[in-house]
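Here the complex is missing a single protein chain, while all its other protein chains stay put.
Our next item is chain A:
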């Protein structure tokens, strides 16, 4: 019997080894361990054994059964694994085919520039002030030290609607309105982005509608050096940490002193290139100390308060930053243009 058992074990292990799929393995299990299998048969035949032999034989039967069982289980795991692998292999796809496109639009490049500037000044404690685009002559000119008949009004040919109402030519009236709201009490710390209009023929460098961002700080003891520091900070955040700025004297009716502000060229770093036309500097802003007449007209005591103001054109900044060659692109809304500003 012992030999029979050993033979059975060997046979079973061989068959298990040979089983190629789960079905064949199951057949082996039924054949050897099933109720009608040879091992059960051996067990049945144990009745003929002596009581001394029985336990020994019983142990042997169990040993054989366990060995077969273990081999079966091992093989089962192996086959199952193979089965899964086969299935997965069949499921393989071409990962190089295009994915399901996700629609994505984006900001207009001007909004991109404006929001960047807004955030930068918000970080420095400014709030954003907005005002009407159709404006009173008073706020657009008079409150900014440009009385009727002032020669500098020639500088900005305007779209008038009536004698007293026009499309604002700059965002400065928002400054006048904001100061007025403060009723002579500082501090005022705002930036004013928005659309403005001038009587220009549209061409590559002119647009009858464009945008501006102006800034205004009014408080006790605001100095011109603060303007320089603020704008240097702005230039570095906007155009790169190693940028520098310079002031050139200029004239605006609403500021005195007035300056134009150049930023060292972010393309060549100041050595001279075609972006800065060889000068190493790019004119970006107009700025100055708020004219005392402007402060007084808005209800501020110009002996007690001083302020600075600055203004810039998002179109110009965007054109420089992205190398755009024609201002009309901003208002044509050609998707082949707009789509180019689709990433961070």
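Brief remarks follow.
One rule holds in what follows: a residue touches a chain if its C-beta (ideal position, glycine included) is under 8 Å from a C-beta of that chain, and two chains touch if they have at least 3 such contacts; residues count from 1.
Everything below uses one rule, namely that contacts and distances are computed from a predicted model.
Per the UniProt record, the absent chain's protein name among "ATP-binding cassette domain-containing protein", "NADH-quinone oxidoreductase subunit I", "Peptide/nickel transport system permease protein" or "Phenylalanine--tRNA ligase beta subunit" is "Phenylalanine--tRNA ligase beta subunit".
Screening A:27, A:53, A:116 or A:133 for touch with the missing chain picks out A:133. Contact with the undisplayed chain is limited, among A:47, A:105 or A:323, to A:105. Where chain A meets the missing chain, the touching residues are 97-98, 100-101, 103-108, 110-111, 115, 118, 121-128, 130, 132-136, 149, 151-152, 154-155, 159-162, 164-165, 167, 186-187, 189, 195, 197, 199, 201, 208-209, 217, 219-226, 228-230, 232-233, 246-251, 256-259, 289, 291-292, 306, 330-336, 338-339.
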